[in-house]
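My structure is below; once you've seen it, I'll send some questions.
Of the protein chains in this complex, all but one are displayed in their positions.
Note that the chains are named A, B and C in the order they appear, and that numbering of residues resets to 1 at the start of each chain.
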Amino acid sequence: MMYAVAQFAAVFATALFIFSLYWMNDPKTARRGVVAGVTGMLVAVVATWVQPQIIHHGWIVVAIVAGFIVGVPLSQVPLTAVPQRTALSHAFGGLAAGLVGTAEYFLGLGENPAELTAFRMSAIVAEVILGFLTFTGSLMAAGKLQEVKWIPQRPVTYPGQNVVNIGVLVVAVGLGVVVVLHPTAPWSGHAFYVIVGLAVLFGVLLIIPIGGADMPTVISILNSYAGLSAVAMGFVLNNKLLVTAGALDGSSGLILSIIMCRAMNRSFTNVLFGAFGTVQKTAAIGEQKEWKQETVEGAAQLLEQASLVVIIPGYGMAVAQAQHKVRELYDQLTKRGITVKFAIHPVAGRMPGHMNVLLAEANIPYTALVEMDEINPEMPQCDVALVIGANDVVNPAARYKKDTPIYGMPIIDADKARAVLAIKRSKNPGFAGIDNELYVLDNTWMLFGDAKAVIGEVVKQLAGGGGLH
Amino acid sequence: MMYAVAQFAAVFATALFIFSLYWMNDPKTARRGVVAGVTGMLVAVVATWVQPQIIHHGWIVVAIVAGFIVGVPLSQVPLTAVPQRTALSHAFGGLAAGLVGTAEYFLGLGENPAELTAFRMSAIVAEVILGFLTFTGSLMAAGKLQEVKWIPQRPVTYPGQNVVNIGVLVVAVGLGVVVVLHPTAPWSGHAFYVIVGLAVLFGVLLIIPIGGADMPTVISILNSYAGLSAVAMGFVLNNKLLVTAGALDGSSGLILSIIMCRAMNRSFTNVLFGAFGTVQKTAAIGEQKEWKQETVEGAAQLLEQASLVVIIPGYGMAVAQAQHKVRELYDQLTKRGITVKFAIHPVAGRMPGHMNVLLAEANIPYTALVEMDEINPEMPQCDVALVIGANDVVNPAARYKKDTPIYGMPIIDADKARAVLAIKRSKNPGFAGIDNELYVLDNTWMLFGDAKAVIGEVVKQLAGGGGLH
Amino acid sequence: MIDSLMATQAVPAEPVAVDYWSMLFVFVLATFIGLGVIRRVSRLLYTPLMSLTNAISAIAVVGSIVVTGADYPRTIRIIGAVALFASMTNIVSGFLITDRMLKMFKKQ
Partner (left out) sequence: MIDSLMATQAVPAEPVAVDYWSMLFVFVLATFIGLGVIRRVSRLLYTPLMSLTNAISAIAVVGSIVVTGADYPRTIRIIGAVALFASMTNIVSGFLITDRMLKMFKKQ
């Protein structure tokens, strides 16, 4: 009976998880997806808990309560901290998988060595290696993103680094094979600890040479690993629900990282081993060419006279937390009958969909957000392209400068607009570390300063408060 | 070892079948889908054949050779006979499932009754009922489509028919439950035969009240049943490949029948129990209103002067086998620089995609075939809408006449074109048996006659051969 | 003997208990895949799709091979051979006609 309950719950929860992801195909149905996910999780937890072999309940309750105590505040972080939170969450997931794998091994060793078949042992080793490397790797990633002091932001490289890293992994896997073949030898327990230690180490080493800005892609790859470690746990526990849910998570991480890599025109290997971001900055072209500046008043006037304004937000908008001011600007312009569209580049910001959540937070209707492929044909009709803290995603060098790291990356054609207004704090380059000729084009005017402050003043100007200055 | 071979083959063949269907999403990759399907099938057959319990090979070879001898000619039928062939094929599939189920039951009964557990017996009974009802139902459907003499085309109805039909099914299922509970009683073998008999009977009774023209939907539903019987066989044989392939087939049948029902604005129940096609024909409006006729010369002139011609083919084009003449017409018109598009209604003809294959057979590029939703906004710009043997799919009554069976069905807006030329043989209504006011509109001109003949003459006229008459 | 029929692909050396829940799981997942994949099939190709799925569902042939070729009573094996013939016909005609139709779809 209880067996049937558990099995039925597994089928049911699997179906709910699939629907949960399916409903994410449209913002209108997406919240239903959360309900389906929560229900599936509840069903799975209850069906496991009621099984007769669960006889101690106290610690379970304590752990669940503790999970709530930590989980609720973690869900209230500001939206700019979402990448870190996601990384932290992967770390927790990896830790859980690694610990359960360890428990399984020592349980088998202590009580029923015959159960440690080659297949089960392989699954346990895979689970433990994937789990613990995801744990430390994600912690490091979270640290880099949070800009924690003792974790360097810039990639740290040294000669022979890749050899060392891959060496550590190879030793861990090799030792794993040995333990799979001799699971109950007197030294196997120690070997197992060494495997855990190497996985922990590898997670750290993997992230050290990767720049802070490459973290989103790395997080997605770690997401895949976390999913695969859940799959391995499913193999060990003969639990199909774990296998399906893990596979769903694994595919999600895989697809998102592929999307990011494609949109940046880079390969997986380049992200993981390319030490991107160490690129020596070339002398800023800005020094030779003329940067034209515009005043707040002039910018307000230019915007007022436009009939189509395309706003191109980038990482700078996120840093400045300027989205609410952008919303005010949007209101001021639409009030005047001006059409305002937001051009969203697939890798603008520092994580997939970054701009969309920020703008949604500021109550900008998602129907005003237009994807790159759709907005580009419209750019020649655009009167003012307002670039807010975006740089690489509007850099025309991507079209023809073969020696730059962004060569071949599709960009938003801001330079085709009749006029360009660009907001940034300095003449420094963006994430990829290369100059952007967009800023020195004939029809481009700069508004130097923090995005939030600058837009705030433009809004004041438009609202008629300009006289106060 | 052999076990692993079989299991690996099952995983591999499943993946191939999934890709096979996936590649059907585009005509460019579709033929690759066939290669994947054939490979999957080969892998599955070989992996089964090499299993050690297969010790007699002679009959297998004979049956396979016989399958080729019958199968190759069956694949060469003219395209108009494709619906019948599909139905016949479902009949074969149902027969195979039913026979294997029967063999399994009597094997268990004779040699190892303990294997006839409740679960297995339920699967066997489901397999046998689904298999045999699909067998006779599909044979009847094929007969109706082939217009075999001794199977009436029109629905045959009598009072209490639905009660009788459902009664037969209920008795079969009830007896099935009894046999599941007592698989080895002395009378169980006989009861099993009765179940088979009732399933055979139900297949016939199910089809009798359904009109020939509703057969495509029925065939799709039977396709689902054939898939489900394969799933049941998979449950009985503990074979996951059968389960997955059967589920793929089942979903395909389900989705196609849903698409057809939606496009006709009817429900499943209405198709299965509605006895559609018995509708009393109302007096043809044609007698009151004026039908204007056009000569072949006039039609040719009208077409020549157009700049956008939309051809709307229907069942009549298939009946007349006019597609090759249509191709010649297409060539004549495009040669003159006239844009020619084909408007394809989802249920034009008598099976999903019917028009597309016919036109593809005549080498018309599939880029010229436009779906209903895309062509309708263009219809007001269309100079001549040429309706070739289509009727219900262009009947404006669908928009407002609530008492007609097609009310609510989306149609191709032929009536919005600047002029309409319609080819049909008589003033008779189409499949749904209702009048079509399109034919008596002010800007409609009729070309009475067989579609192939009429278009042939128009083409001659356009090619300059008109003087020969 | 029925054993080997039951677990079609199992050889006595490595017997596996029939786990109906696994089968149900597989069925549910395969149905999801089926619905997802079929919904994306090009409308142009519905007719060849019907014959392709027809051929694929003739995978029931593996059941018939076992019934025909294993060490079973003669009548059982005759039933199996008929089923095998029926499935084989579907495989051959199904794939051939699908390919024949698909060959006709040309872009220009």
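Remarks
Please note the rule applied: a residue touches a chain if its C-beta (ideal position, glycine included) is under 8 Å from a C-beta of that chain, and two chains touch if they have at least 3 such contacts.
What you are looking at is a predicted structure, and each value in this text was computed from that prediction instead of being measured.
Note on the chain not shown: across the whole complex it touches A, B, C.
The hidden chain makes contact, of the residues A:L107, A:A185 or A:A463, with A:L107. Listed residues A:G67, A:G197 or A:P380: the one in touch with the omitted chain is A:G67. Summary of contacts with the chain left out: across A:Q161, A:S252, A:T339 or A:N376, the touching residue is A:S252. Interface with the hidden chain, as seen from subunit A, comprises residues 2-3, 6-7, 10, 13-14, 17-18, 20-22, 24-28, 30-31, 33-34, 37-38, 40-41, 44-45, 47-49, 51-57, 59-60, 62-64, 66-68, 70-72, 74-77, 79, 82, 85-86, 89-90, 92-93, 95-97, 99-100, 102-104, 106-108, 110-112, 115, 119-120, 219-220, 223, 226-227, 229-231, 233-256, 259, 344, 346, 351-354, 356-357, 360-361, 363, 365-367, 369, 371. Within the complete assembly, residues 4, 7, 10-11, 14-15, 18, 240, 244 of subunit B touch the chain that is not shown.
Although one chain is not displayed, its contacts with subunit C can still be listed: residues 16-17, 19, 21-22, 25-26, 29-30, 32-33, 36-37.
To be clear about the criterion, only the chains that are shown with their structure count from here on.
With centres set at the average Cα position, the gap from subunit A to subunit C is 42 Å. Between subunit A and subunit B the centroid-to-centroid distance comes to 47 Å (mean Cα coordinates, whole Å). Remark: subunit B and subunit C have CA centroids separated by 20 Å (rounded to whole angstrom).
For subunit C, residues that reach two or more other chains under the stated contact definition are 22.
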